[in-house]
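Removed: one protein chain of the complex. Kept in place: all other protein chains.
Right, chain A next:
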Amino acid sequence: MTPASPERREQLKAAMLRLSKGDRDALEVVYRLTSVKLFGICLRILGDRKEAEDALQDVYITLWRNAARYDAKRASPIAWLATFARNRAVDRLRTGKVRRGAVPVEAAAELPDGDPSADDLLIDAERTARVHACLDTLDEPQRGAIRTAFLEGRTYAELAERNAVPLGTMKSWIRRGLLKLRTCMEGGE
């Protein structure tokens, strides 16, 4: 994976600052720097290109409308944007506007080689390493359940069905895993 690029991170920070002051051109810069990542996040949750594109459009329009609310001093704009996009996509699922598509995500989209917006570059590598190290301390059914729940926006019931375990078991896996994750992360926070 490409190492983090302070330069790209600074570019995004600067664009977010301009955006928060109402500069519309900045929205396009933010879009170019982040849309591949945010689209990937939405697609993984919604499982359908069209739905994910609608979600993506909604994310940037909402970002523009609420730009004044963004705290430009925030350390990691990409983490904030990723969380924002994830939450909007999960909202679409939960409010029943969208039925999850059946297409496996891997088959649904290919990223062109050498696309400049392949933005592993924006990631804070150290922070990422920490949460992954903590996830690795979890036992397998717990770890997998937490990742799937978070990255694909699944509910307890869906996870239980997919893993063919009772609902109570699934809840227990996730709750144990979350406690362990918190304890581990607090060790480094």
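Everything that follows uses one rule, which is that a residue touches a chain if its C-beta (ideal position, glycine included) is under 8 Å from a C-beta of that chain, and two chains touch if they have at least 3 such contacts; residues count from 1.
Assume contacts and distances are computed from a predicted model.
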- Message: I notice the complex is incomplete. Of the names "Nitric oxide reductase NorD protein", "Multiple sugar transport system permease protein", "Anti-sigma factor" or "D-amino-acid oxidase", which is the UniProt protein name for the chain that's not shown?
- Response: "Anti-sigma factor"
- Which residues does chain A use to touch the chain missing from this display? 1, 20-22, 24, 27-28, 31, 35-37, 39-41, 43-44, 49, 52-53, 56-57, 60-61, 64-71, 74, 76, 79-80, 82-83, 86-87, 90, 94, 105, 108-112, 115, 117-120, 123-124, 127-128, 130-132, 135, 146-147, 149-151, 153-156, 172, 174-176, 178-179, 181-182, 185
